[in-house]
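The full complex has more chains than appear here; those shown keep their coordinates.
Note that the chains take the letters A and B in the order they are written out, and that residue 1 is the start of every chain.
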Amino acid sequence: MPKSFRKVAQKAGMPPGSLIYLGKKEHLPAKITIIQYRDADFVENEYDAFNQCLPLDHREGVTWINVNGISQVQNLEQVGSCFNIHPLVLEDILDLEQRPKIEDYEDYLYIVLKTISYTPEAEEVEGEQVSLILGPHYVISFHEGNDDLFAPIRERLFRGKGRIRKLGADYLAYAIIDLIVDNYFVALETFSDKVEFLEDEVVIRPTPQTLREVHRFKNDMIMLRKSLWPLREVIARLERRESPLISDNLTLYLKDVYDHTIIAIEEVETYRDILAGMLDIYLSSMSNRLNEIMKVLTIIATIFMPLTFITSLYGMNFKNMPELKWHYGYYGTVVVMGLIAVAMLWYFRRKNWI
Amino acid sequence: MPKSFRKVAQKAGMPPGSLIYLGKKEHLPAKITIIQYRDADFVENEYDAFNQCLPLDHREGVTWINVNGISQVQNLEQVGSCFNIHPLVLEDILDLEQRPKIEDYEDYLYIVLKTISYTPEAEEVEGEQVSLILGPHYVISFHEGNDDLFAPIRERLFRGKGRIRKLGADYLAYAIIDLIVDNYFVALETFSDKVEFLEDEVVIRPTPQTLREVHRFKNDMIMLRKSLWPLREVIARLERRESPLISDNLTLYLKDVYDHTIIAIEEVETYRDILAGMLDIYLSSMSNRLNEIMKVLTIIATIFMPLTFITSLYGMNFKNMPELKWHYGYYGTVVVMGLIAVAMLWYFRRKNWI
């Protein structure tokens, strides 16, 4: 279950704009990667702190500052003062429980995103918040976790593959968003296998464990939905190009990511429907099993109770019980009991119980 | 369950516009049919590859290029360069897990559709993606599967029946869309019979198998709905005639297909409601059966337990048990037991259990 308000609660009554790190990864050291690229050049530098403003010359092309590990608040403060970023934005970057959103500060766009990863071992969906600041010739990205997240984009920039180096900072922001949306599909693919497996499970050999997994998946879907819907809104707003920071030739690409987000949302909704259906299947197969159990009990009881009554009858110690003295009394009784048993079995057969 | 994101996941981090076939039918050879027709003429040629641009003379009437089997990417590239088609469109044609959509590229419209077929043997709904490119005097259609899909339209073109040869490329596109919508009805008709059969089944002799089929149908309905809703949007946008490629006299026909789509959607929703109702019926007939089983058990136990107690009573070996010596003790006991059994049966009769 998400704890998204844990930390907000801690700050109750504090003035807005206080820069306090609200995440869980205080121990992670900061790693700041500054990439500057043009069609022809590509320079990558790595720092462990952000000490001074670097002069941004837009003739140098696009600058991408990636801040990895944000528990050291001073880095953020420095970035804030260099790029003249509003204190509330800085506060939001540190509050790792934001919903995906986009805010237009005229000089730059502030975009909050949630990337998702599903670790099959832990069987848990983990979300990580990515904050983007998109200025005219720069992108600043902040995230808490490990460095590998943006590796494919750095790779593409390095190799100069595709359009990425020829286009501006907005295209870089798009590439980051596209990567994040694709990560949802990676998680959904893993789910897909799990759900198919559970579907067989629930039909063939349902156990309480199966049900618990269905339940956990449902909660995962609730969580995915919670980050996908606002993500859709963010991309829709970018696509509408309300800000001059987004150039015209990006529209088609944004439409494409938008379509992907819709597909992801539909998948999540489909899974929700399918998981809800599984629960019904589970409950009805439980009641089916109960019926099976009760049939066994009833058949056994219905056959042996009358028989035991008869044997018990001739176990009575009355003096005057003529049958007891009959020569074939015992054999006759056994035959009668056999007939009763056969009749019962025939009755159950006819009722389709056996 | 649809795997619509399988392949998107594979492409995570790759630059957009990479032409990679994302379908499951790599082995199918390409078959390219080029039909050119006017009111008076009809020419059909078939190729196994698309090697060179053919000169399109609009005085020649309408050209319909049907590309069947799209796993050979080079055909697509050739078509793309001949007709000057945007790389993202080509990428989407190859990605067979699109939602139905329409995109206006000014020179042409790009339309993605999903046709559906229900194979009663496999008892499975299969969807196939059809991509249309509608230009001023040409239609290019792409689909993965077998060639028979458009046979009725080729037939109508060949025979010159109806309006089809007199009207333009937009009418041809309409005819293709109409055919695809009609295919939904063919599938829904098969469902209709199945659902009626299941409805009887669930009331008369419900088995876990019945429930599983209800469940599978529900999932099929989820899938149909997922392709019908965006299809409706596509047709609605065509009907609004935002593009000059759609002529005025097509509006009435498009309205007609639109109405059909609405009817199909309503049917699907109706089936969903009916199938949900069936599940309730199933569960309650399970609990009904359990009641029946328990009644049998209770009746048997309630009759034989007291009787066996009495016989057991007179099976005790106490020295001083005067009844045992009574001459009619045994007969009296049997009569008493008979009365008890009758009383029990009368009690159950009154309770409406038997």
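What we mean here is this: contacts are C-beta pairs under 8 Å (C-beta built on N, C-alpha and C of every residue); 3 or more make two chains touch, one makes a residue touch a chain.
Keep in mind the model is a prediction, meaning the values are calculated, not measured.
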{"item": "Size of the entire homomeric complex in copies, 2 being in place", "value": "5"}
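Rule of thumb we're sticking to: only the chains that are shown with their structure count from here on.
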{"item": "Intercentroid distance (Cα basis), chain B paired with chain A, Å", "value": "26"}
{"item": "Touch list for chain B against partner chain A, complex", "value": "1-6, 8-9, 11-17, 86, 88, 92, 97-99, 101, 103, 208, 211-212, 215, 218-219, 222-223, 226, 279, 282-283, 286-287, 289-290, 293-294, 296-297, 300-301, 304-305, 307-308, 311-312, 314-317, 321, 323-330, 333-334"}
{"item": "Touching residues on chain A, where the partner in the complex is chain B", "value": "152-153, 155-156, 161-164, 175, 178-179, 182-183, 185-186, 188-189, 192, 195-196, 199, 203, 252-253, 255-256, 259-260, 262-264, 266-267, 270, 273-274, 277, 280-281, 283-285, 287-288, 290-291, 294-295, 297-298, 301-302, 305-306, 308-309, 312-313, 315-321, 353"}
